[in-house]
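All protein chains but one are shown in place.
Order of writing sets the chain letters: A, B and C. Residues in each chain are counted from 1.
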Amino acid sequence: MEAKATAEADASPIKAKPSETKPKKNRISSGFFKFVVVRFLLIIPTIFILVTIVFFVMRATGDPITAALGGRLTPEELQARIHQAGYDRPLIVQYAEYLGDLLHGDLGTTLTDNQPVTTILTRYGAATFELALLALIVALIVGIGLGRIAARRRDHAPDAAIRTFAILCYATPVFFLGLLLKLIFSIWLDWLPSSGRSSLASEMQFGRLVSPTGFYIIDALQLGEPAVLLDVLQHAILPALALGLLTAGVFIRLVRTNVISTYTSGYVEAARSRGVSEKRLLSKHAWKPALIPIITVMGMQIALMLAGAVLTETTFEWKGLGFMLSTYLKARDFVAVQGIVILIAIIVSVVNFIVDVISALIDPRVRY
Amino acid sequence: MSAANAANSAPTVPGDDRLEELRQSTKQGFFSKLPVIKQLRIAVGWQKGMLVTGLILCGFFLLVAIFAPLIAPYGYSQIKDANGQSFPTQAAPSAEHIWGTTVGGFDVFSRTVWGARTAVIAIVVAVLCSIFIGVLLGLVSGYFGGWVDRVLVVIADAVYSFPSLLLAILMAIMISHGQSGLWAGIFSSGLSITVVYIPQYFRTIRAEVVRMKESAFIESARVIGASTWRIMTKHLLKNSTRTLPVILTLNSSEAILTLAGLGFLGFGIEPTAAAEWGYDLNRSVSDVTAGIWWTAIFPGVAIVLIVLGITLVGESLNDLSDPRLRTRKSAGEVIGSIEDTSVDPSTQKDAAEVVFTDPNAGADASEAPAANTVNKGEES
Amino acid sequence: MSGTQILNKDVIAEGDLAAIKNLSVSFVTDAGPIKAVDKVNLTIPKKSIVGIVGESGSGKSVTAKSILKLLPETATTSGAIYLKSRDGSKQMDVLALNSEQLRRMRGEEAAMVFQEPNSVLNPVYTIGWQIAEGLRAHGITDKHEQREKAVDILKKVGIPDAETRIDYYPHQFSGGQKQRIVIAMALVLNAGLILADEPTTALDVTVQAEILDLLRMARDEFDASVLIITHNMGVIADVADNVIVMYRGHVVEQGSVEQIFYSPKDPYTKRLLSAVPRIGQKLVVRDEQGQVIERKTDYRNEPIAVKARGLEITYPGHLMQPAFKAVRGIDFDIHRSEVVGLVGESGSGKSTTGRAIAGLQRISGGSLNVLGVEMNGFKERDFKPKRADIGFVFQDPGSSFNPLMTIAQNVAEPLLVHKKYASLAEARKYVEELLEMVQLPKAYMDRFPHELSGGQRQRASLARALALKPPLLIADEPTSALDVSVQAKVLELFKKLQVEIGFACLFITHDLAVVDMLADRIMVMHKGEIVEHGDSDQIMRNPRDPYTRKLLASLPIPDPREQRKHRAQLHELLAAENA
Partner (left out) sequence: ACGGVKDDGASSDSNAITIGTTDKIVSLDPAGMYDNGSFAVIINVFPFLFSQNYNSSEMSPDIAADEGTWNADGTEFTVKLKDGMKWANGHTLDSKDVKFSFDRVKKINDENGPSSLLANITDIQAPDATTVVFKDSVPFDVTLKHVLGSPAGPIVDDEVFSADKLTDADTIVKEKAFAGPYTLTSFKMNEAASYAKYDGYKGLTPAKNNAVQVKYFADASNLKMAVEQGQVDVAYRTLTPTDIDSLKKNDKVKVVTGPGGEERFLTFNFKIQPYGEAQKDADANKAKAVRQAVANLLDREALAKDVYKGTYTPMYSYIPTGVTGQVETFKTKYGENGKPSLDKAKKVLADAGVKTPIDLKLQYNAEHYGASTADEYSAIKAQLEQGGLFKVDLQQTEWTQYQKDRVVTEDSNGVYPVYQLGWYPDYSDPDNYLSPFFRDGNFVNNGYSNKAINDLIVKQAGEQDKNKRLELLKQIQELETEDLSTIPLLQGAQTAVTAKNINGLTLDASFRLRYASITKS
């Protein structure tokens, strides 16, 4: 980029005034890349810390062998098996070993059902990703739409109504909301299925795919069967709505506050003094500057969404990472839990990283 | 608190801090300076409505929590009445059990009422512990900076970016290793929530301290030669905690949700140790599909309402402490005029005499009452 | 407010562009409603610059904003604001316009230039886009035309390289340039009336002079009328044709600039003029009997309190930025009982130097000896006892007090820290004396800092700095946050105490007139270096360094006739510089 910028400057020596300190027009300079790289490297300690915390906490929560066979084998047999598996070695040794494997990209195999953790991650990660994406769409539509209305009609009835709605979204635990949704839409109205990602029939259809992606919507498109697609969409509606509304509650508030604060700022007042219409003030002048804090917090929100996903996935039996995580937690399968946690940590860190980069790109003030 | 306001409003509303002084000069009781009361006074319209609703809800649950033994007809784990007669299970609401009974034969009404107590205790435990530790760490980390700060920040950020419920679950399993009696159960849940919130307080306080560290009054304390300890305790601590009430309320509501989430996933408090709404909801999942609605609706609605109440208070406080988000009454009677805010010292008794060598300067300036000079300029 | 908003009958006199009749504005505040502007009447003639002066909070901005009906919802207005359209074809009552008419009027008939250019430019859009927004709002939708006009106006206001710079973001411009851009935005719509609310307060004097030239250009080349609001009588003397004096929400006097300056009628105007600091005007203090009091000793014979040699101060760079050298090798001495003024434009390193002397900032090179302690690589432990000997007065009296401690507690803090008294109760008596010394009544002792006015706070802050009777005082712009009349009193008090106590003083300010009143010697800083230092008389009257000369020439003199000559000198100087 740097090279390109100078080349441009050379090519157009029209007004090469050496007078003032001229800020570079092209903001994507080498400094920016340095920022990106440094910011990216910051992900590593974050993940390292989480891995460490989770490793030691998980070991303090018991071992998978006792969890699975505790009520079944004699204590001696249990102890022998624990010893055979090496869980009774000093923690620090196990930790070093685990880190060593990790550095080689080896996440291990789950202890309870002997699957490579990478398989778990790709298979269930896709499900979570699909859910999160759908929920994000719901959250963005509802959150931004209502948030902006609330900001514009601030302190009038619509604002109060929207804010109360937002708080209710946020105040209703996802499992309770899920219960209500199921009660209404699958039991009373019998419109939508109550759980799972697809019906058994569709599940069997997916078995025919040569390269299933794990994203059921994409897989259904691959299959080219409208019935399967419909089935998959029907299954996705309730979970996406539950998780989406939960997040939307936060988004509404976020959008509202930030739009109001930019809407009352000096530059909006200045634009108003030049005769710019209120509509445009809201949609352009106030919106884009508000976007920077909004995007930053939304990034953080994705972490919360993954947390919400644990409950949503359990409620709706959406077999994704959150669902598996609580299963493996109950089974004390620390390898699996650590694997999933690493993935979540990576996702969260990467999302935050992307958010930082995006807001650096949107915000011309941030120069590197 | 009013200082907070003055500082906040200065950049946005010109002269607002002078108005603050004006308000101070009209004497107010100590009472009206308390955070919530003060906000209640300045709130108007819908904003007031929301704050009042929130306060009523919070107050209601607080009262229920305190007087649970008086309100609840039965104990939270009682399944037989005084005559040794077992309660019916899953009985529909009736005179004996106004909200019906659960699958285990608990009285739904009693458990919902006792649940308020658990919720309040859990909030108090969680919030108190996390505030204490978080504030301390934030203060130290923010003031000293250096590598300790950097390490703490990275750790806090890592923990903060980690889904809170998961962390709470891990902690719950770890802590509940021991036996779970009544208090142990509540405490283990409370503490697992604590871990999640420490980083939040840490971040807030640290940010506030870092910001304030450069501010003039801390610098002036340093110039004076005040010791680090004195600066931290006397100057920084109190001033950095003014944003806490807002975070506190917002965190309390999150604490409830986390507690309920733990209970729902089966990592929470045992039913015989205390009544906990999330657990009750978990148990009522199969009831709902069988048409037994009363076991789920009441604890569920209780969660929603208490979180709603706390969040309403928190958000209203937040809006009211940010002048940009605050509305005022749109018209009314004029109680004061600009005179009261004049900074011209000439009308102040203590004014010092000014003498310049300039012969033109009017040495006496103690007159000039404004009122009779109105419209003077018109003649020109 | 119904009925016609566009008026046909002439309500504005022939030569005038706008007239305000009986305007009253009140605000609803947390404490209840408050009247900010009370029955104000004024007129703005065509093609003229009208200045509004008056103390802070006297209603200047509110009056100006009402002309565009830009007041917040909490404001209630009464009275009328009549405005003539540029071609004179239409007259309107602004307060009665409906929202669409209002929108069209804004920018087209009257435009506003705000005080703080930083907050007035939208940080996330290019300036070209922002200029185009105004054009777009007034019917010019063609992109090419918009751009052409924008480039044109940017050139007019003196933005170099306008063709490329038009695509820059606000942060890529300097403060002065930003203000030019804001003015360009007002000019591009060709409004008949430009309302400039303290357009130069945030700028250095050198830049201020350029902006004022620009406003004159608006009048002379664009045939616009300009309403300029300012605290600064120098600025008024420089640009205004007519002056309006406001006091506590009322207009107390309106007249031509000469009339106001040379024959003020209203006592407030008189007082205001007398409080304005002027170059060459030495501050003289008298005791109760009216006797002039003088310093007893000659500072030149006193020992040296502060000695800097090759002093360098570097701010370490953060993650991405390189380190920044704020002070680049300066030498100076400060004698006991001497007042040394340190002047220079914003960012020249004045505060940094002051903070280094107070031990608030580590120095990165050279040597700095403060009261016998070498500050290069000093240890807090060694320096701590010396802290009792250094007083520091901060620029903003409000924020330098702990807001949660009473004035008495704040003032007693140094006494307690240095264990002069064991407790506040014991120190109270002495604190009382201190406050008396700075002429604050006892009653203020138990108030909180925000319950005092700015001037009172600054006096309390002086009391705190002098509590331990330190031999060295550093005052960093102690009066720049204050109104002129308040400033005059604080300066006087300052001088009196200096004479009485005889501390050595580094007085930092950007106002040459203030420093001239007070200082024995003056140092001029520019970009981290001291470009000139010497006796104040010598510097003020015979500046040798070109930068000092420019600084002095840019400083407007609060006297219209003098200023006219003075301005000519400045233009000569600039012309010479450019040649």
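Note that a contact is a pair of C-beta atoms (placed from the backbone, for glycine too) under 8 Å apart; a residue touches a chain by one contact, two chains touch by 3 or more.
None of the values given here were measured: they were computed from a predicted structure.
Taking every chain of the complex into account, the chain not shown here touches A, B.
Checked against the full complex, the candidates A:T52, A:T112 or A:S277 give a single residue touching the omitted chain, namely A:T112. Within the whole complex, the absent chain has one touching residue among A:Y98, A:Y267, A:F323 or A:F353, and that is A:F323.
Not every partner is drawn; the one left out touches subunit B at residues 77, 79-80, 84, 86, 89-90, 103-106, 173, 176-181, 266, 270-273, 282-283, 285-292. Take subunit A: the residues that touch the chain left off the picture are 61-63, 65-78, 81-82, 84-85, 111-115, 182, 186-187, 190, 193-196, 199-201, 203-205, 207-211, 221-224, 314-315, 317, 319, 323, 327, 330, 332.
We take it that only the chains that are shown with their structure count from here on.
Look at the CA centroids: the one farthest from the centroid of subunit B belongs to C.
Subunit A and subunit C have CA centres that are 49 Å apart. Per-chain Cα centroids separate subunit B from subunit C by 39 Å. Among the residues of subunit B, those in touch with two or more other chains are 327.
Interface residues of subunit A facing subunit C in the complex, by the touch rule stated above, are 15, 17, 19-20, 22-23, 25, 31, 34-35, 38, 265-278, 280, 284-285, 288-289, 291-292, 362-365, 367-368. Note for the complex: subunit C touches subunit B at residues 26, 28-39, 41-42, 55-59, 61, 73-74, 76, 244-245, 247-256, 259, 265-268, 270-271, 273-275, 278, 281-286, 355, 358-360, 384, 387-388, 390-392, 394-396, 398-405, 413-414, 417-418, 439-441, 448-455, 464, 483, 485-486, 488-489, 492-493. Subunit B makes touch with subunit C in their complex at residues 2-7, 14-26, 41-42, 215-217, 219-227, 230, 234-235, 238-239, 327-346, 348-358, 360-362, 365, 367-368, 370, 373-378, 380.
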